[in-house]
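Complex shown without one protein chain; remaining protein chains in place.
When the chains are written out, they are named A, B and C in that same order, and each has its own residue count from 1.
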Amino acid sequence: MKLIYFAWVRERIGTAEEEIELPAEVTTAGDLLAFLQARGEGYAEALRDPKIIRVAVNQEHVGHDEPITGAREIALFPPMTGG
Amino acid sequence: MKLIYFAWVRERIGTAEEEIELPAEVTTAGDLLAFLQARGEGYAEALRDPKIIRVAVNQEHVGHDEPITGAREIALFPPMTGG
Amino acid sequence: MPCAIRIVVQAEPFDTAAEIATIRNADANVGAVVSFSGICRDESGRLAALELEHYPGMAEAEIGRIAHEAVQRWSVDALTVIHRHGKIVPGDDIVLVLAASSHRQAAFDAASFLMDFLKTRAPFWKKEHLANGSAGDWVDAREADDAARERWKRDTEK
Partner (left out) sequence: MPCAIRIVVQAEPFDTAAEIATIRNADANVGAVVSFSGICRDESGRLAALELEHYPGMAEAEIGRIAHEAVQRWSVDALTVIHRHGKIVPGDDIVLVLAASSHRQAAFDAASFLMDFLKTRAPFWKKEHLANGSAGDWVDAREADDAARERWKRDTEK
């Protein structure tokens, strides 16, 4: 599965995107955040306050309780500040 | 005193402006409308429904109960439709 | 902060792009420019033109009063109002309102407020010229326009 990071989430994790195999028990966006937090210091720092992290599955916003199983592309990013 | 008419008020009265001497008892905008209605058929037709006629004294909107004594210029016109 | 107010009443067409270019440079803190263009429609082919009569002197004065009220109510850096009179054919501009501000909501509110008050307070009257060549009638004032104006009343005025 392709993971993509933007803005300060990208900077803190230290990469813009990566391919990752998720364990079967990671089924929701919230599960994914918890799983990634344990992957290292950069991830822990980026995802320290998971409440504010936004998740998009296949380029659509999803809530943290929504399923991610079978997703092609998942993006994690801070609240948007465009416009 | 100078009276000015616009749009269909002007067309029905048949003149764009005129100078007029007002009797002393004509003190409000409403008095003026009643006074003019009696001046002839065109005036009666133009001012038949005085509620909807707008009055401006010296180029400012006024209510029908407001004084007009001493005005330099009074305009009568239908509801505005600009914009 | 003082607000630059530009009010023009004229028969000639105006240049919307040039007006926007001017107002966006009114101040280095302008972050939002809202423009409203009111355009003559042909009403599905019914109209050949609109003829706008106005009250010279009062038109400018009343638009000025409306603009000053907007400046009191919202933090805007600059306002522009241009209103045409005379004969206007479908597709041509009737009115332009611009509001420049640091933030978008003040610009949207000021422009929308200006339009609602222009419609119901500025001394202009539209007469229709019909496409079939016959003389048209004066456009009736719309109750919806009065209602639109009423929503801006402050609680103390209701």
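To be clear about the criterion, a residue touches a chain if its C-beta (ideal position, glycine included) is under 8 Å from a C-beta of that chain, and two chains touch if they have at least 3 such contacts.
Note that the structure is predicted; figures quoted are calculated from it, not measured.
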Chains in view touching the one left out: A, C
Touch with the omitted chain, as defined above, among C:Thr22, C:Ser35 or C:Ser75: C:Ser35
Touching residues (missing chain, whole complex) on chain C: 16-17, 20, 24-25, 28-45, 90-91, 102, 104-105, 107-108, 111-112, 115, 148
Missing-chain contacts mapped onto chain A: 4, 6-8, 56, 59-61, 75, 77-83
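Everything below uses one rule, namely that only the chains that are shown with their structure count from here on.
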Best-connected chain pair, where connection means C-beta pairs in contact: B-C
Chain centre separation in whole Å, for chain B relative to chain A (CA means): 71
Residues of chain A whose C-beta touches two or more other chains: none
Multi-chain contact residues (two or more partners), chain C: none
